[in-house]
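Omission of a single protein chain aside, the complex is shown with its protein chains in their original locations.
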Amino acid sequence: MDADIALIVDGERRAVTVDTRTTLLDALRERLGATQPKKGCDHGQCGSCTVLLDGRRHLTCLALAVAHDGAEIVTAGGLGGPGGPGSLGSPDGALHPVQQAFLDHDGFQCGYCTPGQVCSAVGVLDELRAGHPSLVTEDLAAEDPTGSDDEIRERMSGNLCRCGAYAGILAAVRQAGTQEARA
Amino acid sequence: MSADIVTQLVPDVVDARAMGRHLDRQDGVEKVTGAATYAVEHPVEGEVLHAWLVTSTTARGRVLRVDASDALDHPGVLRVLDHESAPRLADTEDRELTVLQDDRIAFRGQIVALVVATSSEAAREGALLVRVHQDEEPAEVVFDEHSATYAPEEVNAGAETDTEVGDPDAAFASAPVVIDATYVTPHEFNSPMEPHAATATWDGALLTLHDSTQAVHAVRTTLAPVLGLAPEQVRVLAPYVGGGFGSKGLPHAPEVAVALAALALPGRPVRLAVTRQQMFALTGYRTATRSRVRLGAEPDGTLLVVRHDASSQTSRIKEFAEQSATAARMMYAAPHRATTHRVAALDVPVPSWMRAPGEMPGMHAQEVALDELAVAAGIDPIDLRERNEPEVDPESGRPFNGRRLVECLRVGADRFGWSGRPAEARARAEGDWWVGTGVASATYPMLFSPGNTARIRSLGEGRYGVDVGAVDLGTGARTVLVQIAADALQVAPDCIDLAIGDTDLPFATVAGGSSGTSSWGSAIAAAAQQFRHDHGSSPDPGLHTTAASGAYADTEGHAMHSFGAVFAEARVHRWTGEVRVSRLHGVYSVGRVINPMTARSQLLGALTMGLSAALHEEGWRDPRTGHVVTQDLATYHVAAHADVRDLQAEWLEEEDHLATPMGSRGIGEIGIVGTSAAIANATFHATGVRVRSLPLTADHFLDA
């Protein structure tokens, strides 16, 4: 059964007809040609399909597109850079500090998990700023968890990287977090 | 430009200017923005069709009937191919690639039908609605100490099945210290983040395949005869590949399946993404291994005899013999030595290459055995390895090309802080954790694949096009090949326009066996040197030269290997037995490092994969059905970010001009070798519990 919905993808409103069974991931990739979110498992087990959905990091493979009519989605392509297929990129083509940090620390190899890692990292830094705890936060009641290495590792654990770029990803998130704190 | 004249030459040494320095990853921006397009992401002309595989649920038997009526009734489903309706293949010798040609079922998870639909939703549902009536025959799927095995003619990489030097039996009989233990590694799955996938279009004359592969030309040369096409009728493209680690080194059944779908629906692009679950049966894996390792030594640890008897399983339809015992042939000095390989042929999917096939499981066994010897003899594990350092390759008697294992061990020991390590196990606790350290050696042969060809084109204004059908699956090839080309042409890297990942480009071999950079780089060096010879230093635009590299490496005169040392600090929870690797450091001798950044990522990535194998990975095959039930990323665990703590890789400065004109050797695999052994040895040191199987799960240490 088909349904007409609209999604705001990287700042652009896009009308799309989906099957009621279509996941947000397949709506983006197969129907809108926005292939920044990747499909590593299709079952919520890898994090490659992570985007920012209404401002928070979110998987797209376990979400039905019809349930997210009107949602605002930012992919790695919408965070910055010259823009990829189906995405606007940033107006001046500048990279987002998280993207730049991934380049600086070689936080990837094959690049398949990377758009998801980048979106997740942006979400992690937001959550840290908002004072959200993680499992490794010693004092749950404290309102300002630190961005320690262990905090970053735990919070980024929903994004698997089979190339094993975790060391670079850690350094990248740390750098982007420090820049943010300074800004 | 297919009519190019190809010159074959052995390239001269390339002077390093760009090589050895940093160069930004050439495709970095595309990757961090998501603009890089993988196999099923390429925009194609025409309305795309979606294919979905239907797989067998019996391990052995026959397909009696494929009932597609419900599937075809489902809106959007266009076609269901089965063994009767699929186009015929021209060559069915390779049973792994013989897809939908007959009713035989050789393993659980084999392709028995294929659904093509206008949407992926319809294709998925169509596949569920196909009813496959199967006749089940008794199957053998269990690999253990009781499995009947045979001696293969040779083992993977063309190595000898058995070797023997001296009189091992007599040596054991008189050896003062003997270690005799069996080490077991489980089925491991490459599990690249990008699932195996392809988009195929057949226009009546040309089959275009956007594939996720480590070798575009190998896909073409393998598939063309299978499909009954001339090689020129198959074009394979792979500009970006989301990892492979060996599983994408050769085409597997899904590539044939998508090609069949395209042939059946001419003019329509067909996309097939193998599901994560299906990958556990269809795209290769590292077979489980059993290694009986026996070491006989003097009381001071000097080895008298080494024996490694390795067995593994393979599929009844295609032999793959993991060469686990080959490292025992060259690692340590000993006057007496024997190695053997046996395989059990079972009704299971076809095993294949996974990062450092042979060395990874084999060195795990050997390096844990060596740790057992160190404990038995009361010697420091590093001293033990140093004591058994051979002067020449123990079996062939050839000199090494520069064997720096001891330096790796010593430098690593220094960096890691090895000295002062308590000799006895279970000596250190911090909070709720037992803490221990362990070490292991690493090695990987220097491999070179002949036949690589590259083309250099003058673009004018000092710029050059460099074409080679290589693939970058994350290794950094797209970056280091630019550095090599720049130095070979003696220009700056930003003068190079590199094109890779397309069979329209000159022939290149697989990104595998850590041979890619060596082999493609040699071809680029040959072509660049020939180009300069032909066209001088200020060539007119349009001039070009194509050349192939002859064998450069002196493999006859030398035993060519890379070496390394891995140090691990493991923590074992006193209450739950959970294991954490708090530090993992590797030091390597790998020839010249062409790009420090991408090289470090390769080594760290392989160390991470070794850690993952040590702690997590286990494909559990149901003995009743032959089915790997841990068939997704929630049950087949690979290391998550929180599992990886302090991880470091470094290398000894060197250049190896016996190996390649660039002075490099290859770095893709050595990082996984020995890593799980170092961690296993560290858990023993932490707890006093010796675990001889992988993975090192918490239950092993609960009573520690």
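We just call them A and B in the order they show up, numbering each chain from 1.
One rule holds in what follows: a residue touches a chain if its C-beta (ideal position, glycine included) is under 8 Å from a C-beta of that chain, and two chains touch if they have at least 3 such contacts.
Basically, contacts and distances are computed from a predicted model.
Asks: There's a gap in the complex where one chain should be. From "Sarcosine oxidase, subunit delta", "Xanthine dehydrogenase family protein subunit M", "Cytochrome P450" or "Nitrate ABC transporter permease", what does UniProt name that chain?
Replies: Hidden chain identified via UniProt as "Xanthine dehydrogenase family protein subunit M".
Asks: What shown chains does the left-out chain touch?
Replies: Hidden chain contacts in the full assembly come out as A, B.
Asks: Which of A:104, A:127 or A:180 touches the chain that is not shown?
Replies: Within the whole complex, the residue contacting the unshown chain is A:127.
Asks: So which of A:7, A:59 or A:95 would be touching the chain we can't see?
Replies: A:59
Asks: Tell me which of B:95, B:248, B:592 or B:641 is the one touching the absent chain.
Replies: That would be B:641, which touches the missing chain.
Asks: Which listed residue (B:627, B:657 or B:692) would be found touching the missing chain in the intact complex?
Replies: B:627
Asks: Touching the absent chain: which residues on chain B qualify?
Replies: Touching the missing chain: residues 57, 75, 121, 124-125, 128, 277, 432, 573, 575-578, 580, 615-616, 620, 622, 624-625, 627, 629-632, 634-635, 637, 639-643, 697-699, 702-703.
Asks: Contact with the hidden chain only, please: which chain A residues?
Replies: That gives, for chain A, the contact residues 1, 3, 19-21, 23, 42-44, 47, 50, 56-59, 62-64, 66-67, 120, 123-124, 127, 130-135, 137, 139-141, 143, 153-155, 157-160.
Note that only the chains that are shown with their structure count from here on.
Asks: Roughly how far is chain A from chain B, centre to centre by C-alpha average, rounded to an integer in Å?
Replies: Inter-chain centre distance comes to 29 Å.
Asks: Applying the document's contact rule, which stretches of chain B touch chain A when the two form their complex?
Replies: 24-25, 27-38, 41, 43, 48, 50, 119-122, 125, 191-195, 240-243, 245, 273, 275-276, 473-476, 597-598, 600-602, 604-609, 612, 632-634, 638-642, 644-645, 647
Asks: What does chain A use to touch chain B in their complex?
Replies: Result: residues 19, 21-22, 26, 29-30, 33, 35-46, 48, 75-77, 79-85, 87, 89, 95, 99, 102-103, 106, 108-115, 118, 150, 153-154, 156-157, 159-170 of chain A touch chain B.
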